[in-house]
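The complex appears here minus one protein chain, its other protein chains still in place.
For clarity, chains are labelled A and B in written order, and residue numbers in each chain start from 1.
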Amino acid sequence: MEKVMSAVKAFGLPRLIITLFLLALFVIAPFAGINVGASITDVLGRFGQNAIMVLAMVPMIHSGCGLNFGLPLGIISGLLGATLAIETGITGPVSFILAILYSTPFALIFGWGYGKLLNRVKGSEMMIATYVGFSSVAFMSIMWLILPYSSPTMVWGYTGNGLRTTIATDGFYYHILRDSLVLKLGSLSISFGEILFFAVFAFIIWAFLHTKTGTAMTAVGSNAVFARASGINIDRQRTLSVIMSTWLGALGILCYQQGYGFIQLYQGPMYMAMPAVSAILIGGASVNKASITNVIIGTILYQGIVSMTPSVMNSLIHTDMSEVLRIIVSNGMILYALTRKTGASR
Amino acid sequence: MKEIKSKDVKKFLVNNIVPIIFIVLCAACIPVAGYSGQYLVDQIITRIVRNSFLVLSLLIPIMAGMGLNFGMTLGAMAGQIGLIFITAWNIVSIPGLLLAAIIATPIAILLGWFCGKMLNMAKGREMITSYMISFFMNGVYQLVVLYGMGSVIPIHANQVILPRGYGARNTIDLLNVRKSIDNFWSIKLFTDENGMGGITIPLLTLILIAILCVIIIWFRKTKIGQDMRAVGQDMEVAREAGIKVERTRILAIIISTVFAAYGMIIYLSNMGTLNTYNYHSQIGMFSIAALLVGGASVSKASIKNVFLGIILFHLMFILTPQAGRNLIGQAQIGEFFRVFVSYGVITLSLVLYEIRTRREKAESAQTLALSQTQEANA
Partner (left out) sequence: MKSAKEIFDLRFFVRLACIVVIIALAIFLYNFGKQRTLYVDNWTTEINGTSYKAEDWAMVEVDDLGAQEYGQRVRRGIPLRGKTHTISITYDDRSFNEIELPVVEFSLPYDATLISIPGLVAGLPVEECLSELVVQAPPAEEAPAAADDGMSGDAGFGDMSMGF
């Protein structure tokens, strides 16, 4: 009994509840007339779409900058890259590579500035990060209206200037990863393209965290005083981690767009940080500790609930309360992480 | 001597950068927008009446050192629930608003207590936590209002509940209570011969706001107010002095939440419509931005900041769409711009506050080190 209790404690009660809930959903699903294969396909698709944005949380948590509520900044770099790639008019897989290439310099510059800013406000990064994200989204809303884009797939048809609210990635990089290396088993289809794409970056981050710089970064996050004493330049490590997070955010949104099929501009990125933050927390991360495993488990659990609850609920009680439940679960998870005593050191 | 003076000026500028930016911005926008002075004054008075109660509700948690209370959204939710009930029951004018306040109070106390408990578990990052609480509670609020009303909570009035039989409507008309406080006793100045235009001054609402200001000033001097300030200064010192720190902090949040609920009732009765699923989440951001525009910071805010902030922030709100239209020919840019400014102001104030506190800390550490070395030398 004692053993069970300590195991539960190590796993975390909310996480256990969420896991059991998801399992229950999968058990109920066949009785509610839902195709389990298709559901798993859906969950895996969502995983591939969102995992890199969740991965973007890892470097900043490691360097002690807390949860990256400023993810919208990275997303905006991704959006700039995406729109520039479409502006060139090059279609097909090349456009995806172009989008990554174009978004990289923006991500580096924004990340650098954002990192410098966060270095000056140590201790309340999260609040300021949230508002940096919001302000940048609001600022870019003005920019999307006045930047001189001209590609007819993107600008409003009747006025000829200002970008549309949503732009289809059809013909450019729609499902570029989703439709590659697909394994089909009946109604279940697994897209290894997306998973591989994520795996590559997850491995890079994992490997990086085990290099000398990576361990230094972790040292800054876990014990800043010790890190300073051993001659690590704290501010540089933190800035580096913020740049990495921002760049991963940019990549993440591009990956999301190829699966989702649309580029969402204006207020679209406003609250995109919240699902990512709550996913990594569900995966077992805390405000100052996170690993790649947390990312994978968290994304599967979070996306599993998001995609399974509506369909199961709809077929059982004919009321779609899933959106409200999602809000409560995901924000409740963030709240839980913020109020835990262990994380209260910072 | 002169050097000191220029240093003082610089310090003044740095400490009041946000209001100064806003004064310059508004001054630049007034001629571009081309509104008459009378119109602007009337609008500003309307907005002071609408918003000051809400913004005033933020003062007490700041006093208790808990930063900007993003959890005031919870109070706004309580106020909205009160209004939904009285609209469903058809209770009109001032009795209706009073009843709404009575219904909202226990809900606000309960929510405030929850928020305070949570914030006690997250000392040192109250702001982000209160922010997340407002998001979390928004979910609970939707669960109650969108699914609970009509099915669990017995409300069946057509003007409130959706045709499907449960859940509150997106927009609820508050015609029954619209402007009932404002019109109870108001005077009009400078009207033209048809009695149109001019400046309307709703005296009763202004008196209510004045009473709240007096209460806040008086509250600072009471025992519990003193305790709060002590807790705000230094929690550990306060604890050693025998103050129940946790209880004091919860109390501060409860008071703020209850005032926010009343503020929301006043705000919505002035607006005349309730946007059931949107208003409460916006109101927090706008109230906080207004307070910061008035020159308040995370740890220091006064009644002066509240009114200066409302005047400047809302002047900008009135001016920018028109200025955008006249300048670029697009009102939308003006609207985006004011959203950007609201967020930007909060960001800027938070960043400046952090930088200032760090500098002060470093300075005090330096003086401490200096005095220690002097002692050692002597």
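Rule of thumb we're sticking to: contacts are C-beta pairs under 8 Å (C-beta built on N, C-alpha and C of every residue); 3 or more make two chains touch, one makes a residue touch a chain.
Note that the coordinates shown come from a computational prediction; the quantities given were computed from them, not determined experimentally.
Considering the whole complex, the residue from B:T276, B:S297 or B:Q330 that touches the absent chain is B:T276. Residue in contact with the omitted chain (choice from A:F47, A:Y149, A:Y266 or A:Y336): A:Y266.
Only one of B:L99, B:I153, B:C213 or B:L327 touches the absent chain when the whole complex is considered: B:L99.
Interface note for the absent chain: among B:Y35, B:W89 or B:F219, the touching residue is B:W89.
Residues of subunit B that touch the chain left out of the display are 86, 89-96, 98-99, 102-103, 135, 138-139, 142, 146, 158, 162-164, 167-171, 176, 271, 275-278, 281-282, 285-286, 314, 317, 335-336, 338-339.
What we mean here is this: only the chains that are shown with their structure count from here on.
Remark: subunit A residues 69, 117, 120-124, 126-128, 130-132, 134-135, 138-139, 141-142, 145-146, 274, 319, 321, 324-325, 327-328, 331-332, 334-335, 338-341, 344, 346 touch subunit B in the complex. Taken in their complex, subunit B has these residues touching subunit A: 118, 121-125, 127-129, 131-133, 135-136, 138-140, 142-143, 146-147, 328, 330, 332-333, 336-337, 339-340, 342-344, 346-347, 350-351, 354-355, 358.
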